[in-house]
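For this depiction, one protein chain was excluded, whereas all remaining protein chains were kept in their positions.
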Amino acid sequence: MTGSHAVFGQEAKDAAELVVDIINNELGGIKSLCGAKIQLVVQDSGETPDDARLAAERLISTEHPVIVIGAYISRNTAAVAEVTEREKVILVMDGLVDDLTKQGWQYVFRAAPKASAHGATAAKFVIEMAQQKGLTINSAVILNEDSIFGTYVGDGAKMELLRNGIHVAAHITYPYDITDFSSIINQIKSINPDIIISVPYFNDGVLFAKAVQQAGLHPMFIAGAGGCGYTDPDSIQAAGDAVLYYTNTYSYNFARPTQWNQKIVNEFKQRYGKIPTEAGGIIFYSMFTIYAALEKAGEMFPNDPLNPDNLKQAFLALDLTDDNSIAAQLYPSGHIKFGPDGDNLYAEATVAQVQEINGTLKPVIVWPDAEPGVQPIFPRPDWQGAD
Amino acid sequence: MIDPALITNNLIDGVLMGLLYSLVALGLSLVFGLMDIINFAHGDFVMIAAYTTWVIAMMLYVDPSVTAIITVPLFFVIGLAIYKIIIEPILGAEPLIQIAVTVGLGYVLQNLALAYFRAGPRSFPAPWFNYSIQIGPIGIAVSKLIAAAVSLASLFIINYMLVNTKFGLAVRATSANREVAPLMGINVRKVFAITFGLGIALTALGAALYMMWGQTNPYLGQSFSLLSWVIVAMGGLGGVMGVLYSGLIVGVLEALGSTFVSPSARLAVVYLAFFFILWFRPRGLFGRR
Partner (left out) sequence: MEFSKAVRKDILAVIALVLAMAAIPFAIGFERYYLLILSTATVFAIYVVAWNIIGGYAGQLDLAAFVYSSLGGIVAARLMVYYGITPWIGMFAGAGVAAALAAIIGYPTFRFGIKEVWYALLTASLVVIVREIMHMPEFLGSLDYRLPWKYMGWYWLRFPTYEQLYWVLVAVLGATMLINVWISNSKIGYYLKAIREDELAAEALGVDVRKYKLIALVTYAAILGFAGYLHISLNGVYTYKNFDSAQSIAVAIMGIIGGLGSIAGAFTSAITLKIVGEYLRSSFGAVIPGLHLLIYGILLIVVGIFKPEGLASVIEWFKKKVGWGGEG
């Protein structure tokens, strides 16, 4: 991926290379297929659907893959899916937009939680926290960047808040390439909500957090929804203590204390010098799900495991849990099983919060299960209380 | 009903941002007015300067505004080099060719930044002036206030220089008549090179000020390029003052669009206004030859 999405493509590619090395070298390839190795071919899906479709055709005509994974951006995924459906190639999607699994496509699967679930997770988190602390949330403001992803996440959060009877005082949208947040901050200030749920694209998160700090805005809590912008290492490095106590919702739990998850996070850290976050995490469990599906296909259809319809059956037959798979150990809920539309029935997102640990700012998983030795910090310590 | 304090706050921010926009657009206006060079990569120099500012700020761990002491002279030299290599060969070429070449230059700068810095946001984590002055319901961001003040001062200094120095005289004479200027003993090429260098140096100053609260990524320049051109078009060749007023108009229009329509629509509001201004005042609001 190039263009304004390049940041996601890089981590996904790094993660995929790591996983393929592990499967081929440590696990000895796909055992039920006589130790066949996985070959990773990476194509840049470019910026436009034109490019994405070309990338898909090129992959398929020159490499004849049985499974394609990608293309993160919704409209590019759509362009790719038309090709993979025609060729009956399985497409494991790492794009989160809800309606990607509602197109009637037959050969698509998605393990990751969808966009609206991210929004709902952020809302559920603040509601549950407020209940625990005996606080009442009188009003909330939702703020999302206005791409299709941000819109689905923002709407998901809004639904969840409204369902719990919380007044949504404003729902503000803005373009991801915004250069100045002051008019939005001024608006939020004049509303003075208890809760802000913010769906940043990526770079805008840093800008927002700094503007909040500068304006001296002190709400009860600011929760981010979606996988980055506040708690990823790049954002923490760029924003410093402006993002302290902010949260993000992740499709991945890098702190999950399972054996394989710890191992992969450590190896990723060693190789690339940072912890894997959203884009990398989705690739981890998606790739290991593919690994499990290939094993399954080898067992179920020893004569023709790579036939697309057989592969599809294998995907549908998977019921991965912590005990029987690597993929589920990497997954937030520890359970992957695909429904008929290709979405994971046990999809779950987690909440990470930026906390100061031993003098450095670090993202830690705080919800639904806080990682050992960590408590969610709620409300924000600088909150001046209900007025 | 929209809160009057909100409108006031937004207008103040609009004015402060507008002054910064003027500073960034001034270089473009000088270069275009003097040598008819159409530079579509102007914003990308802001982006490259913002990265340079960030690198230096992180190294010395000082506020980005301080780095201007290093980046402004550095970008003056970079500007001279770019002038020699890329701009001089297309002097007098058709506008379309100039646009093609500078768009190509923009691609090069963006993708160099992408290859080297990758796409994540870069920002200085411990800015010095990240607080506000609160006067009743009105809050003014100190970093923006500083940026606006420095921008305004720079605009006046440049204006003074154009009016009162020998170099300023040479610039004005050359832009009035390029054929006659050499006869008056003016080295036109030298005037061009210095002016282009100055224009690029101003983007470095703008970037250092913007980085006091902002962040940079390889595509930051796209936000500044077209906006700077809109300011130049509105200002016409009204000199420094034309650019100053146009920048303020753009800043205020953004604030109004953000307040009364939506933050997403603020650019559409600016460009629509630009449309009508260009239609009804084709020579710009503040005169053009």
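As written, the chain order gives the labels A and B, with residue 1 at the start of each chain.
By our rule, a contact is a pair of C-beta atoms (placed from the backbone, for glycine too) under 8 Å apart; a residue touches a chain by one contact, two chains touch by 3 or more.
A quick note: this is a predicted structure, and the numbers were derived from the prediction, not measured.
Put simply, the hidden chain is in touch with A, B once you look at the whole complex.
The residue touching the chain not shown here, chosen from B:Phe196, B:Trp229 or B:Tyr245, is B:Trp229. In the complete complex, the hidden chain is touched by one of A:Leu54, A:Met159, A:Met300 or A:Ala370, namely A:Leu54. In the complete complex, the residue from B:Ala115, B:Ile138, B:Ile157 or B:Met184 that touches the missing chain is B:Ala115. Counting the whole complex, the residues of subunit A in touch with the unshown chain are 1-2, 6, 9-10, 13, 42-44, 46-51, 53-55, 57-58, 60-62, 74-75, 78-79, 82, 85-86, 97, 99, 103-104, 146-148, 150-151, 173.
Think of the hidden chain as still there; on subunit B it touches residues 32, 38, 86, 89-90, 93-101, 103-108, 110-112, 114-115, 118-119, 218, 226, 229-230, 233, 264-265, 267-268, 271-272, 274-275, 278-280, 282.
Assume only the chains that are shown with their structure count from here on.
On the subunit B side of its complex with subunit A, the touching residues are 3, 5-6, 9-10, 13-14, 17, 114, 118-127, 130-132, 134, 139, 141-144, 210, 213-215, 217-220, 222-223, 254-255, 258-259, 262-264, 266-267. Across the interface of their complex, subunit B is touched by residues 2-7, 10, 146, 172-175, 177-180, 182-184, 186-187, 189-190, 202-203, 205-207, 210-211, 213-216, 234-235, 237-242 of subunit A.
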